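My questions all concern the structure below.
For this depiction, one protein chain was excluded, whereas all remaining protein chains were kept in their positions.
Here the chain labels run A and B in written order, and each chain numbers its own residues starting at 1.
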Amino acid sequence: MRPLTYAAPATAAEAVSAVRGDPQARFLGGGTNLVDHLKLGVSTPGRLVDISRLPLDTVEQTEAGVRIGTNVRNSDLAAHPLLRSGWPGISRALLAGASGQIRNQATTGGNLLQRTRCVYFQDVTTPCNKREPGSGCSALEGYGRYNAVLGASEACVATHPSDLAVALTALDAVVVVLGSDGERRVPMADLHTLPGHHPEIETTLSHGELITAVELPATPLARRSTYVKTRDRASYAFALVSVAAALTLDDDGAVADIALAWGGVAHKPWRAARAEAALRGRRPDESAIAAAVEEELREAAFGPDTEYKRPLLRGATTEALSRLLGGLDGKPGGTSEQEGAR
Amino acid sequence: MTANSVRAVAMGTAMERVDGREKVTGRATYAMENDAELDRPPLHGWMVTSRTAKGRVLRVDASDALDHPGVVTVLDHTTAPRLASTEDRELAVLQDDRIGFRGQIVALVLAETPESAREGARLVRVHEQAEPFSATLEGAETYRPDSSSVGSETDTEQGEVDAALAAAPVRIDHTYTTPHEHNNPLEPHAATALWRDGTLTMWDSTQGVHRVAATLAPMLGIEPERLRVRAPYVGGGFGSKGPPHGPEVAVALAAMWAEGRPVKLAVTRQQMFPLTGYRTQTVSDLRIGAEPDGRIIALEHAVTVQTSAIKEFVEHAAVPARMMYAGEHRRTSHRVASLDVPVPSWMRAPGEMPGMHALEVAMDELAVAVGVDPVELRVRNEPEVDPGSGNPFSNRRLVDCLYRGAELFGWADRPVAPRATLDGDWWVGTGVASATYPANFFPGNAARVTALERGRYAVAIGAVDIGTGARTALLQIAADALGVGVAEVDLAIGDTDLPFATVAGGSSGTGSWGTAITQAAQQFRADHGEAPDPGVQTTSTAQSYPDTEHLAMHSYGAVFTEARVHRWTGEVRVPRMLGVYSVGRVINPTTARSQFLGGLVMGLSAALFEESVRDPRFGHFVTQDLATYHVASHADIGDLRVEWLDDVDERATPMGSRGIGEIGIVGTSAAVVNAAYHATGVRVRNLPATSDAFL
């Protein structure tokens, strides 16, 4: 770990200018990912600007929905009554992530900006374009169980690890960003980028821009949202694939409105817009769901290590919608969520 | 003398762990936690490891590292103290420029703080010359080793195996694989070392203090008495802390360099993957020829494993097939590929765990093929004598374990056909497997009994409690052997200053150490009577215990599991596991139960999660932490139940006990995989059984 200076400015604006003016500076939030990277040598900043003590730690009901301060801890957000009733899929995504201790520590903004757990990215002895641009991608021909299947490039096949980000993407969250020129709002779908030739770039934020809050619109759809995470271990593991889903039906039992986003498939949370379109107006039975998933996967690229993600995405999406519908026996309604035996 | 059997009073009684208070408060001192005994602040070591799998170190450029504040020195192969012996290339650390695997120690940074040591290691530039290397078992050339790493025969053959297989009415012929697995004790390998006045003192995280001393002293060119190894508390080992590994040599060399100043060295979790041993992957080609009623006619178990080119370790996975089931024609073999990879070593039930996995899945396949219940199939193949040696069994109660387990588990209610039960979105099935482990007795253990004031006694042996409960069980043994209450005995362990003890491994510890304690106590009584003067003592060494010759001595067990496989996602969960064991007398039911439960948990973990993925392009394990090498978490565990048969095996030890530390992992992964087959109809032949297989 490189020697580094530490500062904890009193205001967000001071924090922004402290990082903005120093290419070697990084924001420090809960630290659950950055401190890991400092130890691994994956990140070698010379200066840390601690924003974790800034008073950006409240969840506030707004006219349009809810505004979540960037320093709200994952555990507090998951347990917040507003989220549990109005955006259950967000609570569930948070509760599916990490561990009780880490959720007590990790922040909302930091969760979105966590970096891939690709084993080669985290191992400084192997080439990785994300860590050292131009060095090559070791994962492309290497250990690929967690690799991307959508939107990847020859330069990078890493997946974004956040569960929260997937749920926020499905529910049309907006990220509030403070820069030296003031505040701007970035839709979740536009926050993260695909790797292309520059996998070292992961978001549309510029150096020194600070996420100060996340806003979620209140919608009938959001109230009927859930999150399914598949993983080898039953807990405390990153997703193989995950699905954030929300659904409303019309009187005929056909899909009135739907939101679907996938995790574990791409460099960013993947809004499954094609699958949504394929399901709108249709009865969400097993074959319709399978067809919609196939539609979304039309341009997917699978390798021997990731081939399993095709049936797994079908299964996980089916499971998510099944939970929202209280089973897939064709019963109309789908207003109550019934959790399976998990 | 030889020990006589002992009347059980404390033995067999549930007793809380005597070191519980220290452990639940965190005050128990592990290898890196003995600063209070040091009179100078320690130096902190950090290892630099190779980035080529085979080649030479051309130059170690430590200039940037030495410029870093707090870095004291960087030792490499040109500057480290010389070893007297470099024969063991795993242990010949920093002695020459050869690189035998990726992740080998090529430099050691010593610094005033852990932060400076870590950064110093990052700043060392190692110029390495790479040579072509091989790091994949698939397609590799193999050879026939002289013996396995437990000294068992490489190959055995009885009868006309090929002809019998060809003529058998029913044949099972499949390949089963288990992956590389890492022990991953929660306490990383670590040591504190101090070289002063020609004596080296090490606080080491080891399963055997005397073994470390006996191995390292000659290498360091000192008399064994000049090497004191202490291990008051050890945070697990599961075999990896059985023999010393490279980091222990590194810290010893550093201590010699730093004469008078202690050095602390912790292996990072990532560094444990190349440096502290692992279970090799195994490939089992298993062929069974049987009668239509399931009775085995012929059995062949051909095992292929890999080892490191710098040191041979042959996992003896075909050995259990020699004694487990009846059958006239039998062939077992081991072949090994020598690769440019980290050195494999001991991991809980080496040989038995992967070998029984293959055999017990194959037995399940045979049960399906002949339409015989899997419990009944095993009963039908019960041998009268050890089919390998022809020796009688001392106490073989596999059938009792199977029947008792079936009763407790509710096995009879099981539908015969697979994929018969869908509960909600979960396919449900049950599976069974047998377990076995040899009754190992290690000779040479010594114990000392000293009379204290007021009818109390001090008992000392250099044994190590790595979590097994030895500190508690040995106290119970000592009390019974002396005929006093446990409260009258002070037990000292974990120090080479105490009488010689063999390693905590091979499920041999309690039996071998306990025999020495029993013998010493009985000799003490013979020497000093029932009312000894305070201060008198007896030390006695136990070389053997009677009746072990010409007997096949093993423990047995039966494992039953329920598996649920999610119909949409293929995720596998195991809500129920039961193990029933025959292990002789259980000394302490409290700690023994935990040993069995721990074995079941590790077996479940192996069944579903554990796999160290080695990238053949680089030669190292790329899943090298606890986020990418999954071990079972609490949420993965369902209802666990363990029971043991009422047994006393006085032919095994004077306490009537056999070992219990390893049998819990044996067969367990097979029982899980067999249950998953019963749930889904999908047969998994390659571990781990992840969701992919069921989609």
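Keep in mind that, in the parts below, a residue touches a chain if its C-beta (ideal position, glycine included) is under 8 Å from a C-beta of that chain, and two chains touch if they have at least 3 such contacts.
One rule holds in what follows: contacts and distances are computed from a predicted model.
K.L.:
Given the choices "Oxidoreductase", "Cytochrome d ubiquinol oxidase subunit I", "Putative ABC transport system ATP-binding protein" or "ABC transporter permease", state the protein name listed in UniProt for the chain not shown.
P.N.:
Per the UniProt record, the undisplayed chain of the complex is "Oxidoreductase".
K.L.:
Among the chains in view, which touch the chain not shown?
P.N.:
A, B
K.L.:
Just to verify: which one of B:G20, B:P169 or B:G221 makes contact with the chain not shown?
P.N.:
B:G20
K.L.:
One chain isn't shown here. Among B:L123, B:L137, B:M219 or B:V432, which residue touches it?
P.N.:
Residue touching the chain left out of view: B:L123.
K.L.:
Among A:T193, A:S235 or A:T248, which residue is in contact with the omitted chain in the full complex?
P.N.:
The missing chain is touched by A:S235.
K.L.:
Hey, which of A:P9, A:G31 or A:G303 is the one touching the hidden chain?
P.N.:
Once the missing chain is taken into account, the touching residue is A:G31.
K.L.:
Using the touch rule from the top, list residues of chain B that touch the missing partner.
P.N.:
Spelled out for chain B, the touching residues are 16-17, 19-30, 32-33, 35-36, 48, 50-52, 58, 64, 67-70, 113-116, 119, 121-130, 184-188, 233-236, 238, 266, 268-269, 466-469, 590-591, 593-595, 597-602, 605, 625-627, 631-635, 637, 640.
K.L.:
In the full complex, which bits of chain A touch the chain not displayed? Write them out.
P.N.:
Missing-chain contacts on chain A: residues 1-6, 8, 28, 31-32, 35-36, 38-41, 44, 48, 50, 52, 75, 78-79, 81, 84-85, 88, 91-92, 95-96, 98-102, 104-105, 124-125, 131-132, 234-236, 338-339, 342.
The rule we apply is simple: only the chains that are shown with their structure count from here on.
K.L.:
Write out the stretch or stretches of chain A touching chain B in their complex.
P.N.:
My answer: residues 1-3, 39, 41, 117, 119-120, 122-123, 125-126, 138, 141-143, 228, 230-238, 240, 308, 311-312, 314-316, 318-319, 322, 340-341.
K.L.:
What residues of chain B sit close enough to touch chain A in their complex?
P.N.:
Listed in rising order, the residues of chain B that touch chain A are 51, 69, 115, 118-119, 122, 423-426, 564, 566-571, 573, 608-609, 613, 615, 617-618, 620, 622-625, 627-628, 630, 632-636, 688, 690-692, 695.
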